[in-house]
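Yeah, one chain of the complex is gone here, protein chain that is, but the others are all in their spots.
Moving on to chain A:
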């Protein structure tokens, strides 16, 4: 090494360190990351207490990493490198065939599964007069394992669904998502049942779930021809994309099934005591989190009231206890039930059985996907 090169080393290192240091210190800080869909760490306050219990150092570290200059670009560089070295995963997301991304699915702990199934049974036991259906939907990795990267494997969700079915079917009416999704995938492989870049099912997938539930309830399901199927966006890059940051992906489109015979629905959201007209929130289509177009995202508790012609009413009241897979199913259910109560277990902390008594609810639909169900401690709230 000659002296001139050494000087460049010293200068280059110093410039790099100080430039990013100053950029970090003096650029304005964002409060929310659209890309990561979360609030970023605020500037930590120094107190003795926080210093001694290490929260100050932890928060400072998050503060630096959350607001690091060019954060999104660094993340993209890493993702590119990982793909260049033939790695088929990034941050727990597989880059599958046909532009499909998948979230890894490992074998769930059998004891956990048994506990969760037991919670469902307890719920049925506590509400002996209720008519309870339980729809368990696989996620995309369960239905499309052949689209995983070469030689990659996932634990079969069909086994998980089968196990749970065995444990609950004497207490609730079980609908296995595989029964209607798998045949549809085989019959029309071109129609996507799931988004490629997001963990949710498409509105078509949701429609099939609705049909299966309607048939089980003995309602005449509406045909696809009775809807005006509209593409509301073509630029949906969902949660799998957010996590993996794989580049070169084709964005998904989102369809809305709008009934040709129009009905008026309104949502009352208990969380913030607001009433919203309609079941869709257009403003989300301009944001990252486009799936929240359905129902405006997650709410702990809400009711959906729909004005239906008396002939169309198949059931007066229904309670749906669900994860976000239900968001695109609920507009279909609203075509049959004028009053739907919707509870999200993660945020709702009340007693569900007493809620049912207070509101005189006799019919319940539990709707979860296999991933949520098999690692969601929240399911246990059903048994309380």
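By definition in this document, a contact is a pair of C-beta atoms (placed from the backbone, for glycine too) under 8 Å apart; a residue touches a chain by one contact, two chains touch by 3 or more; residues count from 1.
Just so it is clear, contacts and distances are computed from a predicted model.
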From "Molybdopterin-dependent oxidoreductase", "ABC transporter ATP-binding protein", "Aspartyl/glutamyl-tRNA(Asn/Gln) amidotransferase subunit B" or "Alginate regulatory protein", the hidden chain's UniProt protein name: "Alginate regulatory protein"
Touching the absent chain in the whole complex: find that residue among A:54, A:129, A:187 or A:262. A:54
So one chain is hidden, and I want to know which residue out of A:5, A:225, A:277 or A:310 touches that hidden chain in the complete assembly. A:5
Touch with the omitted chain, as defined above, among A:42, A:78, A:97 or A:357: A:78
Contacts of chain A with the missing chain: which residues? 1-3, 5-10, 12-14, 16-18, 20-21, 24, 35-38, 51-52, 54, 57, 60-62, 64-66, 68, 71, 74-75, 77-79, 81, 85-89, 91, 149-153, 199-200, 239, 242-243, 245, 289, 291, 297-298, 322-324, 344-347, 372, 376, 378
